[in-house]
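With one protein chain removed, the remaining protein chains of the complex are shown where they sit.
All chains are identified by letter, namely A, B and C, in their written order; residue positions are counted from 1 within each chain.
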């Protein structure tokens, strides 16, 4: 896993956002959203972002490619409690030949930064499971850190 | 879904038991195991029971049959808290032509009854998804309520 | 657990609906939404329904009452696959002195009935955990089966 510096970008620098709300089934006995639940939030934002750029994930898989998660690197900055609303900001951080990184910032409704981090993805053949080239349309989605 | 009377059987009447422990990721902000987490406990016991009677689920699927969950009927009788140990008692309650019911009793380490209930399963073809006969070896597993 | 007949009501007979989409983290290796994931969908609809009638769950707990899940009875009627949209229809089925039942119908975007069922809830004191009267405002929400 490559080491990436969790974002210092402002929310406004991300191309996509998805709203959500902390549910009971996301929380744990400490009274806050469980750290694993956030990976679902990031996944939801990733899938919706692909749809928003005209690349629904179902079509991608039908075309023979899937994006496996090969790494996760997140910092938890503040807690989310039951029923609090949040926004996941998402974008593509970099693209390599057969992998790419997505970057995220999760903010609470009071604008507190809740999570910052990355997921790393390999482009794989859905039939053989072997690495393939990342589709060309991903490259232009990258927004280099300013 | 057929209506089944949640078990009044004693733990000793069940043919199989699986031990577990309540984890943080099973709990919610009420401080107890979330009601959906128990369905995983029942599933684990079901799969291990099949293995114990010589019918690992992977072999079943390889033979072209899968057991889809078509109903759940459970009563929650007492809470489980983080780190408490529990036992899932499981057995086959009845068998029909292309479906069968599993029965469960979950007890806490202090012997309190935590959950009693059933899951209903349809035998389906893994290729077509259409109903098939329940395999013959399931019938003898039924223990009628005394 | 009282035995309830899973709904034969039409979607139009329910007072509340919540839209959702099947996510990867809801699915299992059979390729469809895992049966436990639906309990989260029902919970989300329940919480949003309470908010819609002016009774956000956080305020309820702040007032000293919580609604513990004491029973689940659901029939799974058709599968949901990754990325399919669905609607949870929800309403109050009956009210007793210290418990009540919620009724649900989940429909796929193609209008196929995916799940029908109930959750049973006990009104408990948040401090002592003992049963209390169901708040008066719930009674008028009941829509008896026609």
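Please note the rule applied: a residue touches a chain if its C-beta (ideal position, glycine included) is under 8 Å from a C-beta of that chain, and two chains touch if they have at least 3 such contacts.
What you see is a predicted model, and the numbers here were worked out from it, not measured in a lab.
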| note | Out of C:34, C:94, C:108 or C:121, only one touches the absent chain, namely C:34
| field | Residues of chain C in contact with the chain not shown | value | 24-25, 27-32, 34, 36, 81-82
| request: Write the list of chain B residues that the hidden chain touches. | output: 23-25, 39-40, 43-44, 47, 56-58, 82-83
| said: Just checking the interface: what residues of chain A touch the absent partner chain? | reply: 1, 3, 5-6, 30, 35-37, 39-40, 43, 66, 68-76, 117, 120
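The rule is simple: only the chains that are shown with their structure count from here on.
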| field | Centroid distance [mean C-alpha coordinates] between chain C and chain A, Å | value | 29
| request: Between chain A and chain B, tell me the centre distance in angstrom, where each centre is the average of that chain's C-alpha atoms. | output: 35
| Considering chain B alone, which of its residues make contact with at least two other chains? | 30, 36
